[in-house]
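Right, one structure below, let's go through it.
Note that one protein chain is taken out, while the other chains of the complex remain in position.
After this line comes subunit A, so read on.
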Amino acid sequence: MISVRNLYHSYSNDDKYAVKDVSFEVKEGEVFGFLGPSGAGKSTTQNILTGLLQLQKGEVAVAGYNIKKIDNRMFNEIGMSFEESNLYGKMTAKENLDFYRKLFDVETRDSMDLIRIVGLQGKENIRTKEFSKGMKHRLTFARSMINNPRIWFLDEPTTGLDPAIASEIKDIIREENKKGVTVFLTTHNMYIADELCDRVAFIVDGEIRLIDSPKSLKLAYGDKLVDVEYIKDGKVLKETFSTVMEEDKQRLIRVIGSHDIQTMHTKEATLEEIFIKVTGRGLV
């Protein structure tokens, strides 16, 4: 459904790339996540895929359309929810959706249904400029489903939402995916990536470091991590070591040899820990 090959993008049109040699494929029906810290290039990539940014270098196909020359019909098949909500503040929630429906050539969903799905019923006749940030975000999210997209682009779908709403949003994404919708999402939240994604790409500084499913990542790294608590200079220190990476193994031997060990556990790694191990960077 999505095919990206050797994608580069520079905002300054020089060799300072925000996205560098990115390649990946997203299969039909898959939930594919871009996981990376802020500034990694996730939104840039997504904006190129949806035509908001001009393709500079590389080859991109979305739903069978070549992004080099955008065909408006492509937008009948994709939906996009934005990191920052963007609604007509002077129009009510329902008016926003009603107008948006008119901009597609395909059958669209009922505005009120969508409003109910994201829990905004009763608020449909309020101008969106009176909405809280979370409400605006939910409506922007709902709007992205309006044309029954085959491919659904979600930029940070739960960022800044309180946990209960974030969990509802996750449920909706899962449900749509069950109906066959292909999802491309970006996030810097490892729980989202872990719970929703069939596969994740770790992206740092505009480059993809790894693509795999959370499950096999955990299999590959999980049992091979050791949490060690030891005493150094009278203080208790806690550290996690990989038992496969050479550097970690050497450090672990040194720690065991020269300090008092208090506890030592092998464990299943979180995606975040794997991310740090692989990229050498945290997720914030």
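We adopt the following convention: a contact is a pair of C-beta atoms (placed from the backbone, for glycine too) under 8 Å apart; a residue touches a chain by one contact, two chains touch by 3 or more; residues count from 1.
Keep this in mind: contacts and distances are computed from a predicted model.
Candidate names were "Methyltransferase, CheR family protein", "ABC transporter permease", "Cytochrome c domain-containing protein" or "Carbon-monoxide dehydrogenase small subunit", and the UniProt protein name of the unshown chain is "ABC transporter permease".
The missing chain, though absent from the display, is touched by one residue of A:Glu28, A:Asp105 or A:Glu175; that residue is A:Asp105.
Of the listed residues A:Tyr17, A:Phe75 or A:Phe202, the one in contact with the hidden chain in the full complex is A:Phe75. Checked against the hidden chain, the listed residues A:Glu28, A:Glu84, A:Asp110 or A:Glu175 yield one contact partner: A:Glu84. On the side of subunit A, touch with the chain left out of the figure occurs at residues 47, 50-54, 72-73, 75-76, 78-80, 82, 84-91, 95, 99-100, 102-106, 140, 143, 147.
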